[in-house]
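Shown below is the structure under consideration.
One chain of protein is taken out of this complex; the other chains stay put.
This part shows chain A:
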Amino acid sequence: MTAVKATPTTPPPRLPVRDKAAAGERGWGGVSPMLTRLAAEEATGVLVRERGSLHLVDGHVVHAESPSAPGLELLLTAHGTLGAEAWEAAARATDDRHATTRLLVDGGLLSPGALELCHLGALYDAAYFVLAPSSTPGRFRYGVTHPIGGVRPVPVTALERETLRRRDLLHRVWPDAATDGTPLVRADPVAPPPVTARQAAVLAQVDGVRTAPDIARVLGRRAYPTLLDVRRLVSAGLVSPRPPTPATRPSPGTGTGTTDSVGTDPHVTDPDITLLKRLRDALEAL
């Protein structure tokens, strides 16, 4: 969130230590201690993490990229907001003094408002994946700037808070993260509940191979809202993550005494049993 006028709730920017304490108190501190530190020292450069990168200028996030989220270029060209050749021309003309986005706006190809909206959408979307828990430490390279240019810098605290909120929102819809990255298959419930137009478009792309981020790319949509749509579809019983292989499913009880043969039978189509299995999966994922 970016306040236009300084509001009483905004902590003074010159006191990053207090910022951090406030964040800790409200439970926001846990996303990336390194990022918090970089914000405090008003660093400029790029933070590379396992699932993407965040570009900082003076401690504010100006750009984010992740292989899981469609970039600004795809979002702008997918639905004809901008012609692909217009983007390429701007990207070619980009140099040290002329950022790509600046060229697009100055050339009258894109309004500042549309650029801000689309860029912020892409930034928060990619940052959600970049700030996902990772198994490797992040690296920061000082002084690196991105040719796409800063549009509307986002404070690190706002980004972290939003990322945590997005995580929480997904969890509340359907508490199983397996739906975010595995290929999806359609389920055919007896009485399918109604879906929204957005969800119907997502559902139409579920083919047993594509993952939620793949579907986002195909549809030219941001990845996080697609994750959310997919989890709602899973929760409604219309989609499920494809099981790795049918044989690996009952592995925990290898050997003697497996009594849950009903639960592991892949051919069960009884709607009650399907519902119970989904309920069990949801409870296990809690």
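What we mean here is this: a contact is a pair of C-beta atoms (placed from the backbone, for glycine too) under 8 Å apart; a residue touches a chain by one contact, two chains touch by 3 or more; residues count from 1.
Heads up, the rule we're going with is that contacts and distances are computed from a predicted model.
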Omitted chain (choose from "Succinate dehydrogenase subunit D", "Roadblock/LAMTOR2 domain-containing protein", "4Fe-4S ferredoxin-type domain-containing protein" or "ABC transporter permease protein") - UniProt protein name
"Roadblock/LAMTOR2 domain-containing protein"
Of the residues A:Gly45, A:Gly121, A:Pro153 or A:Pro183, I need the one that contacts the missing chain.
A:Gly121
Residue-wise, where is chain A in contact with the chain that is not depicted?
1-5, 7, 9, 75-76, 78-81, 105, 108, 110-114, 116-118, 120-121, 124, 152, 162, 165-166, 169, 194, 196-198, 219-222, 224-225, 228
